[in-house]
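Some chains have been omitted; the remaining ones sit where they do in the full complex.
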C-alpha cells in the first residue's frame, strides 16, 4: 500500500548531560535507555510519513483507536533544564502512541494470527503488546519477555499509533475478534485500546502477585488507570473485598464503578486503621502499590500486615519510584509476607486472558473519559500535564 | 446443660463379609473403613440421647440447619445382600448429619474461636468441617488434614447433626458471623449448612486444581451439589466460560443459575464436539470430573484436550469411582496436561474463604430445593434413593 500519512511525532534534541555515558544498548544520536539524561526541548509535531511496508513476519495495520498514556505525557514534558521527564527507553523523533487497536490491512507471508494459527489475510481486528521483545535473548528464551535484553517499544523508539497506519510484527499482535460478541463495531476498538494497560495491571496482580483465591481481600493503592484496572481484575478473580486508596474523588468513583468495593481517601482517614476496620482486623492478602511514593505509603501497608491477622500477604511494587521502600524484615517474617516487583505486560498468557475476560463482560471502557481526533492529540498530551480529572483520553482515528 | 434430645440414628448389623479383614484403623463391632463390606440391614431410627457435654477444647452446639448428603443416603441404602452402599468409614449406631450450622451454647475453657482468637463465650453462629482431623499424624503435621491417618467423621463414626445438640472440637469450627451482613437470621443457618459441600468443591478446583486465572475456560462434568458449587466458585474466580455437562434438566438449570454460562446435555449432543464449538476450538483450562463414570466421560475430556489448543489443562478427579480412567499419556505430553485427585475440604484456608465469598454475595442457597423438619429426615433420606430432582434437602431444627 502506497501513500502518505500524518503522525503525531515527539521531537527532541540529543543533548546528553555531562554525567551520561552511552550504555550498551544505546545508539549515539538515535536512542537511549536513559531518556531524561539525554533528550532536551521536547515538542510534539504532526509530521508526514510514507505509509510503511510490512516485512514477511509483519502486518500493516490501520489504526482505529489509541489512548494517551502517562509516559506519552512525560516524554513531552520538560523539567526546568529542558530535559524530558521520562527516564526510560526513548529514540526520537518517534511517532507516539502504544495503547492501540486497529485492523490488519496487509500481511507478510509468515505473519500468523495466533487466534486462528493461520496467516493473517486482512480485515482482522487486533491489538498489540507495546513491548517488541526479541525472542532470542536469555530472558526471552527462558520465558520472560517483559525483561527482554534487546527490547524495542512502540511509540518510544519505534513509530507508534498516533497515525493512520503502522507496521507491527505478527508476534506481538492479539486478535480482538472475541470481543465481537460483547461490543459493537466502534466499541471493539475502544475496548481493544485498553487491553494493553489492563494487561499491565493483570501482569502485576495475577502473574507477579500470584493472583488470589476467591474470598481473599485486597488493597489497591492509587486509582490511576493501572490501579483501576487492577480493581476490576481482582474483583473478577473473586476478591471478597477490593479496597481502593485514592485521594482524588473522580478516580475513586471510577474504581468503585469498575470493581472496587470501598474507597479510602488516605488524606482524610488513616489508611492502615481504616483497612483494619473494614476487614475486621484481618488485613489483606494482596497490596498493589501503584502510587510511586513508597516512603509515604509503605509504613501504612506494613502496619496493616503487622496488626492484621492475614498471613502470606503479597505486596506488588507496580509504580516506578526513586525513593527507597523502608521495609521492616520482621514484618515479612512474622506474617510470612513477601514483596515482588512487577514490570511489563507480555508473555504468560496475559493478553489473551484479558481479552477473553473483556469478551465475558469485564468492561473497561468507562475508563475512557474523553474521546479525541488525531489532530487533537498534541494539545491533550499537554493538557494532561496538569489535568488530573481525566482517566483515559483516547484518540479515534477515522 | 442437662436433658434429653432426639437423634436421627443409623443402625445396622456388624456382619462382615467373608473376605473382610479387620484393618489397622478398624475396631471390632464398632467401626470400619470399609462400610459396605461389614454393615448389613441399615435402618434409620429416631432415638433418644442425653445432651452431650463438651470437654475443655470443645463446644456444645445447638444445631440450626443440616443438609442431607448423598453419603447419608448410601449409608441407609442396602444392596441385594442387605449390605450398605457406602464403602467408607462408618461406625454404627451413629446420629447422621454433617452439613450443618448452629449456635454455640457452652464452650470448654480452651475452646477458641478462630474468627476472634478468643475463647467462645456462647451465642456465636458457626459451621464445622465434617472431618475431625487428629492434628498429630504425619499428614496433619505436614499440612494435609484431608489425609489424616486418624480421621473421625461427623455423622459417620461420630454422632452428627440431625439432633438438637451436638459436641464438636473448637478446632474444626468456623464462625458464620461474617454472613450477618448478607443474610437475615434464618438464612445465615441455611447458607451456613452449605459451607461444607461448597468447601469440597473449592478444595477440588482451587486447592487441588490449582485454581484458574481470570479469563480461563472451565468444564464441570455433573451437576450434583458439588459440581454446581464448583460452577459458582469458578465463575467467581474469573472463568470467562463455565460449561456444565449434565443430562438432567433441573440440575443443569440450577448450575446455570449459580454460575455456569452454558449447559451441555451429553446424552443429546457430543460432549467433546460441543465444548470445542463453544470455545471456538480452544478447549478448556480445567475439567472437574464429578460424574464417577470415568470410562464414559474421560475419552471426551481427552478429545477436547487433544483437539483443543489450550495447554496446561488440569483434570480434577472429584467423584469416587471403581472403574479405571483410560488415560492416553501422549495427550498429557503433547498438551502439557495433568490429572490430580481431590478429597476433602479441610485445611488450606478453604472454609474461611468460602465463608467470605458467601458474605460477599456468592449465594448458594438456591441449591436448597426443599426444607424439612427433624422428624421428616428419615423419610427424605429414603426418598433420595430414587428422587433425582431435588438438589439439596435441608433440615431446619427449631
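Letters are used for the chains, namely A and B, taken in the order the chains are written, and counting of residues starts over at 1 for each.
Assume a contact is a pair of C-beta atoms (placed from the backbone, for glycine too) under 8 Å apart; a residue touches a chain by one contact, two chains touch by 3 or more.
Given the structure is predicted, the values throughout are model-derived calculations rather than measurements.
A single sequence accounts for all chains of the complex, and while 2 copies are shown, the assembly in the file contains 4.
We take it that only the chains that are shown with their structure count from here on.
Mean C-alpha positions place chain A and chain B at a centre distance of 42 Å. Within the complex formed with chain B, the chain A residues making contact are 117, 178, 202, 206, 211, 213-217, 233, 236-238, 240-241, 261, 280, 309, 349, 352-357, 359-360, 362.
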